[in-house]
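For this depiction, one protein chain was excluded, whereas all remaining protein chains were kept in their positions.
Moving on to subunit A:
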């Protein structure tokens, strides 16, 4: 890791310096300083920063105090809600449902319910805050509220901000069959959302992520790769790349590292060494754990390092 060439940096602060500011302000329990960053951010950046901020430990009391002092401060409401969800999800773990104990599920749901109560009050006060709806998409999924409620919440978000990527990622998850959706609807929605966004926007990444979800559902590995290599899917992946990472106007808004990581992953699966290399050059040493953590071995950094080496060397074998 000390060799910069082999470094894999997951911390978003490496790309977005305001992440550091938010973390420091939270550590200092200086909500005013947090708000200064959030208030200056775009809606998507704000949602992302609130999510990243909420990942800190022992924030509940502080955030409850802030919300108690001003229930209309929905940045604090959203961060508190997200934090409670985060705590719950850590208890649940990312394991597949059959590996999660009854007790873990009960506790998980309990935390999500606490989050919902907080978020409900927030959305009652400020229904025009897109972050709240984005966070409510996470709790809706965790609580199994179903696709109809998930759609309703996403509809509220899309009416406020049709290109709210953090919420769109959540909605994409909700559209997966494992959460009650269907592949047909998911893929239709991903494509429509991509086409509705301006060229160069990050929404093309939803098409990539939709295919990754289906690859995963197909069992990952060779079976999943067969799915990705189908003509139609393959063409869609390249089309999406042309509309985003390879577009001259490719957005560097929050989320671009995630989008580029998804494409790097897909091109590697498709064994397109040149394309994979091009995405890694775009990324430098930054990355996101997903979708690499979907690969066996629980070592996303290792997978990235290995794949990057192959892609940039012009020789070698993936995986």
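Following the convention adopted for this analysis, contacts are C-beta pairs under 8 Å (C-beta built on N, C-alpha and C of every residue); 3 or more make two chains touch, one makes a residue touch a chain; residues count from 1.
Following the convention adopted for this analysis, contacts and distances are computed from a predicted model.
Missing chain, UniProt protein name, picked from "Aspartate carbamoyltransferase", "ABC transporter permease", "Zn-dependent peptidase" or "Cytochrome d ubiquinol oxidase subunit II": "Zn-dependent peptidase". Contact with the omitted chain, checked across A:40, A:69, A:95 or A:117, is made by A:117. Although one chain is not drawn, the whole complex shows that of A:64, A:125 or A:234 it is A:125 that touches it. Hidden from this view is one chain, which touches subunit A at 71, 109, 112-113, 116-117, 120-121, 123-125, 127, 139-140, 143, 145-149, 151-153, 155.
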